[in-house]
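Scroll down for the structure; my scribbles are underneath it.
Omission of a single protein chain aside, the complex is shown with its protein chains in their original locations.
On to chain A.
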Amino acid sequence: MKTTETTAPVPAESGMPVTKIDAPAKGPGREKKEGTALNVFSHGILIVWAFMVVMPLLWAVMTSFKDDASIFGSPWSLPDKLHFSNWSRAWTQANMSDYFLNTLLVVGGSLIGTLVLGSMAAYVLARFDFPGNRFIYFLFIGGMSFPIMLALVPLFYVVNNMGLLNTIHGLILVYIAYSLPFTVFFLTAFFRTLPTSVAEAAFVDGASHSRTFFQIMLPMAKPGLISVGIFNFLGQWNQYMLPTVLNTDPDKKVLTQGLVQLAVSQGYKGDWSGLFAGLVMAMLPVLAAYIVFQRQVVAGLTAGALK
């Protein structure tokens, strides 16, 4: 919270009291009572909200194992038996496997591209003084607060004229372009915090600028790249607006679009159980990855706002 620019903030030490400084114990019983009442009250509120967050997710998991009749008849009843066929039907017939593959390709390509291009631009903007530096920096930063939908109308025709509409590589290029503002913003601040002496030493030893960047600076910037990488991964994996406009070919659909498409098509067929299986299938890998990499994910997602 200091005004100095710091590296990606680490989330609060979990479960630790706010402080370790011991206060002298204070006697009066009034305070103790207030403390207890507050404790019960805050636990109550916190548990209620935790329940409200978890219930819809559990409900979805439960529903994905039920048959259609009981989904409609009694939404909260437990499944009579585990209908795993919902899952296999969603995976094969409802194209979930294609949606997963498309999403992996698009996100994989754009994540790598975003990190490479973003760190190149950020490095130059953070470390070199040249006319127009501030202008280019603010040009990138400005992209964060502009409503993307405004640009999407002409962008559709730009992309169309280049023959990139409804292609995976076209979508990758657009994802990269729209991920650059935050990535450049974050990494510029990060590169500024890195010590200059190491790079100067390498340079004196005869390394070129680009060699210094790839072999010295990038490895040093790894924590920043991980934070901004997680941020971009989740943003691109969950992206809905860009593909809805630029990627309308049913065969190229990404996961989020595919699920919305499923909601329509399975709705006609009355195959709600298959749809819920698809939803849960899309939900679980991200939730599992989050639970495993909890610290890094939180640090990555809150990195920008804490600056």
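Heads up, the rule we're going with is that contacts are C-beta pairs under 8 Å (C-beta built on N, C-alpha and C of every residue); 3 or more make two chains touch, one makes a residue touch a chain; residues count from 1.
By our rule, contacts and distances are computed from a predicted model.
Trainee: One chain isn't displayed here; going by UniProt, is it "ABC transporter permease", "FAD-dependent oxidoreductase", "Probable cytosol aminopeptidase" or "CO/xanthine dehydrogenase Mo-binding subunit"?
Mentor: According to UniProt, the chain not displayed is called "ABC transporter permease".
Trainee: From the listed residues A:V106, A:V174, A:A202 or A:A277, report the one that touches the chain absent from this view.
Mentor: Spelled out, the listed residue whose C-beta touches the missing chain is A:V174.
Trainee: Specify the residue from the set A:G143, A:G229 or A:G274 that touches the hidden chain.
Mentor: For the chain that is not drawn, the touching residue is A:G143.
Trainee: For the chain not shown, which residue from A:L78, A:V158 or A:A201 touches it across the whole complex?
Mentor: Going through A:L78, A:V158 or A:A201 one by one, A:V158 is the residue touching the chain not shown.
Trainee: Of the residues in chain A, which ones touch the absent chain?
Mentor: For chain A, the residues touching the absent chain are 1-3, 9, 11-23, 25-26, 31-32, 34-36, 38-39, 41-43, 45-46, 49-50, 52-54, 56-57, 59-60, 71-76, 117-118, 120-121, 123-124, 128, 130, 136, 139-140, 143-159, 173-174, 176-178, 180-181, 184, 208-210, 213, 234, 237-241, 244-245, 255-257, 259-260, 263, 272, 276, 279, 282-283, 286-287, 289-291, 294, 297-298, 301-302, 305-307.
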